[in-house]
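Yeah, one chain of the complex is gone here, protein chain that is, but the others are all in their spots.
Chain naming follows the written order as A, B and C, and within any one chain the residues start at number 1.
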Amino acid sequence: MSRPYPPVDYTGYLKVDQLTQLQKPKGEEYGTPVHDEMLFIVIHQVYELWFKQILFELDSVLEIFSRDRIAEQDMLHCSSRLERIIEIQKILVDQVKVLETMTPMDFLEFRDFLVPASGFQSAQFRQIENKLGLINRLTYNNKDYIESLCPMQQPTVRATESEPSLFTLLEKWLERTPLISDGSFDFWKSYKEAVEARQKDSREAIKTAGLDKATESSHLKNLEHMERSFESIFDKNEYEKLQKEGHWRLSRKALSAALIIHLYREEPLLQAPFRLLTQLQNVDENFTQWRHRHAQMAHRMLGAKMGTGGSSGHKYLRAAGERHKVFSDFFNLATFFIPKSHLPEIPQSLKAKIQFRY
Amino acid sequence: MSRPYPPVDYTGYLKVDQLTQLQKPKGEEYGTPVHDEMLFIVIHQVYELWFKQILFELDSVLEIFSRDRIAEQDMLHCSSRLERIIEIQKILVDQVKVLETMTPMDFLEFRDFLVPASGFQSAQFRQIENKLGLINRLTYNNKDYIESLCPMQQPTVRATESEPSLFTLLEKWLERTPLISDGSFDFWKSYKEAVEARQKDSREAIKTAGLDKATESSHLKNLEHMERSFESIFDKNEYEKLQKEGHWRLSRKALSAALIIHLYREEPLLQAPFRLLTQLQNVDENFTQWRHRHAQMAHRMLGAKMGTGGSSGHKYLRAAGERHKVFSDFFNLATFFIPKSHLPEIPQSLKAKIQFRY
Amino acid sequence: MSRPYPPVDYTGYLKVDQLTQLQKPKGEEYGTPVHDEMLFIVIHQVYELWFKQILFELDSVLEIFSRDRIAEQDMLHCSSRLERIIEIQKILVDQVKVLETMTPMDFLEFRDFLVPASGFQSAQFRQIENKLGLINRLTYNNKDYIESLCPMQQPTVRATESEPSLFTLLEKWLERTPLISDGSFDFWKSYKEAVEARQKDSREAIKTAGLDKATESSHLKNLEHMERSFESIFDKNEYEKLQKEGHWRLSRKALSAALIIHLYREEPLLQAPFRLLTQLQNVDENFTQWRHRHAQMAHRMLGAKMGTGGSSGHKYLRAAGERHKVFSDFFNLATFFIPKSHLPEIPQSLKAKIQFRY
Partner (left out) sequence: MSRPYPPVDYTGYLKVDQLTQLQKPKGEEYGTPVHDEMLFIVIHQVYELWFKQILFELDSVLEIFSRDRIAEQDMLHCSSRLERIIEIQKILVDQVKVLETMTPMDFLEFRDFLVPASGFQSAQFRQIENKLGLINRLTYNNKDYIESLCPMQQPTVRATESEPSLFTLLEKWLERTPLISDGSFDFWKSYKEAVEARQKDSREAIKTAGLDKATESSHLKNLEHMERSFESIFDKNEYEKLQKEGHWRLSRKALSAALIIHLYREEPLLQAPFRLLTQLQNVDENFTQWRHRHAQMAHRMLGAKMGTGGSSGHKYLRAAGERHKVFSDFFNLATFFIPKSHLPEIPQSLKAKIQFRY
């Protein structure tokens, strides 16, 4: 200890007294206490505490990425913040099991008390989604998500829609990556050649392998598929067309940087960026899992509407799970990797700058 | 120890020597070893070992359920077997993370060696699905799943299609439940009255609550929806129509038994059956999660086909996740629960038979 | 919905606004904000919320067990409450990983602000321990644990020491188990005969197995050990001696009931009690794991005192892990099981009362 701060006690520091008085079951208010309502309140409060923490870490990452240049030390900080978010997300997913110790019949005892409250009203979660960069949110019952929020929180959440999101800041950072713009190396040209060389090798190997006609033709067809697939990133116009149709979201420049980071991830300078992209995929995957678990639980608790027109919450959640991925471009990118042995070499001049030895 | 069995040693008993020699990476065969192929082999072998164990437990449950009468002791056994399957499934889901320590670029180094092998060829997993009662399996690339299996295993797997599945045996067992057929209690009649009484109460409460027009009308509309929804199980014809359309799979008789088990789950005689139904939901949920995690991983490893016609494995897996649920009737059932306070009482004569005290 | 309750919104119901304002980092108060302090506060608040929930469930179980007779329905409730506690405990253990995303150097930045606050001051956790039935708590630095609590909470916690704990209530309930006191069946007598018969069989089998002298003698020695071990429960005086020395805590009568429940766990009447005893072992195991994980984390964060006299928190936690088990009698009991094939049969008259069929 460097200096004697005023003594602190656990209970006061953590506001345990206030904290444990924030559970106000409606059942008690209405004179018909229901045992399981307490769990319902506590677990949702735990979710909101974790959301607060995720927002806190996310804001720190956003602040770093909003700078013009990011020092290597700060890459470590970003990586630590994201790691923490990822570990918290695992808990968010796992603790659905705690809620599932409540059976649908138990829930029914107090469900009516809560109408029309719903998890869709979590302003903090909506902020997380916006700050990550979610756009084109699936609407539920044709209503703007903002309207379902409590009026006081609508402006705060609305504001996060127009702030630069992690997606946007990351895109800009990728576009700045030195490797693409370095004079000595035209990535797209080299990569196209490498891919074509590989395709050519494959074609010849197939033809001289003595395969029966059907197998040969199937192999060749696959090859053509792959060629056309590659066209979609090699051809700027084709890319932009697919981008307009919603198949890609990142600018082609940013996408090429992401591709380079994956292909040359072992280069010292690229290890931290590679780690970062991987973490963002994890964050995406974890929220997808969370929505999926949530959907399962909603199905279990509420069943499905039979013979009526209404749509079910669990179907919405399941659809949103995939649709609300922010970084799916990074997942789709894997189609365009080629093995290390076929990669174009980085010119020595460039390589020298990005290596060191322990 | 009651008698001295011949001494056993760990290594011989577990066949560790043979076991650890079954990993034959193609990379080594082709003279180009790839570090990550070992993990790929080992983790899939672990999956197959667990599948063997799940089949073993499942067969035991099927054997018990194929009897005309099930002793209470055997309900304990079924429940223990299912609990074990559930714990194994959690491991199946969690260990996807181990496979994700392999990056797409690592996978690319040996992916070509394995063509056209695929997880769809796991004969054990197909047997598990069939034994649980999966029907109408989603086809992948318009091909019967059996054809993708290795020819030697096709008859074994095909056979499990026509054996009585857990779904079928469970349906029969539910149909035999004494409570529905007891002379003193007509469940459907009593339940319909209870539901109608509840609806009537609600209608009056809404009308006398002094609500504004819009809110009142919205409440009343919900009520009507619910009424129509209930018709789908109260009306035998309506139920059978929905059943034909694939909304329900269980016979109405079996479904009513499942409903009774949920509604009166606290009755001593019904606690074990309730536990069983809950476990079957867990088994279903866990395989759904597993397929979902698998889909995520496939997306990450293989990307998505862009600008070509082919369908992606990860999309198939994701769709199958929900579609391949076997016991979704039990999930949908929750819509038709009413709170304990409104439940029709079980006649005293019946109740007496099914209670004891500690 | 049966009647229109006043509309509820998510934020108001869960007190999200108040909840997310209870985080008051000392770093900000002192004008030197430290990023990681927020996590430290939030995770401990999450722990306290879960402790509140555990207390809530535990109180419900205690209330049921304080009754003279426990209806079968209530056994289901106890079992559900305990299951919930167990699922919460898993989260308590797993979320230590979230805290471990903070490195010791990060912690050092605000550690001094918090002196002398410590997790030992969690009044809720001490109540949980007392209500479970912890006695002879390991002292930390020779101080009564009550003194470390904040003065306002000391009376509440002290009170839980003298209330009937789950251990005490369970012991009484076990002593009431009908099976032991039933006239037609003297459990101890029958069990002693069964054990002796088994020992005799073993002795003969060993002697006629044609073993070499050394192996035979080793087998016989084991047999004698086991015989002496059994004496410790067959002989009332021996048992009470061991009880005084702290090897057993349960009364011999309660212990014999627990033994019967394990041996005949398949009997319909005993399935629920068996489940209960197993759950109590799980609760114990989970808190032991939690203390152990906590000890690991403390070691990692704070290191160890080198070359000085002080004792380290992590060593205390590790020792407490085992010592603070409440139901270790149930673990130790396994030594005294014999295989099903050797069990004395329950007389038919008794058996008839405790069976039913589905």
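Basically, a contact is a pair of C-beta atoms (placed from the backbone, for glycine too) under 8 Å apart; a residue touches a chain by one contact, two chains touch by 3 or more.
Just so we're clear, the structure is a prediction, and the values are computed from it rather than from any experiment.
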Full-complex touch with the removed chain, picking from C:R69, C:K213 or C:K340, is C:K340
Had the left-out chain been drawn, it would touch chain C at residues 103-105, 108-109, 225, 228-229, 231-233, 238, 242, 247, 262-263, 265, 278, 281, 285, 288-289, 292-293, 296, 299-310, 318, 322, 331-340
Those residues of chain B that touch the unshown chain are 1-5, 7-16, 18-20, 22-24, 26, 30, 35, 38-39, 41-46, 48-50, 52-53, 56, 60, 80, 83-84, 87-88, 90-91, 94-95, 97-98, 101, 112-119, 121-124, 150, 153
Contacts from chain A to the absent chain lie at residues 1-4, 69-73, 75-77, 173, 177, 198, 201-202, 205-206, 209, 211, 215, 219, 222-223, 265-269, 271-273, 339, 342, 355-358
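Methods note: only the chains that are shown with their structure count from here on.
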Averaging C-alpha coordinates per chain, one finds the centres of chain A and chain C separated by a number of Å equal to 39
Chain B and chain C have mean C-alpha positions lying a whole-number Å distance apart equal to 32
Rounded to the nearest Å, the gap separating the Cα centres of chain A and chain B is 28
Residue ranges of chain C touching at least 2 other chains are 1-4
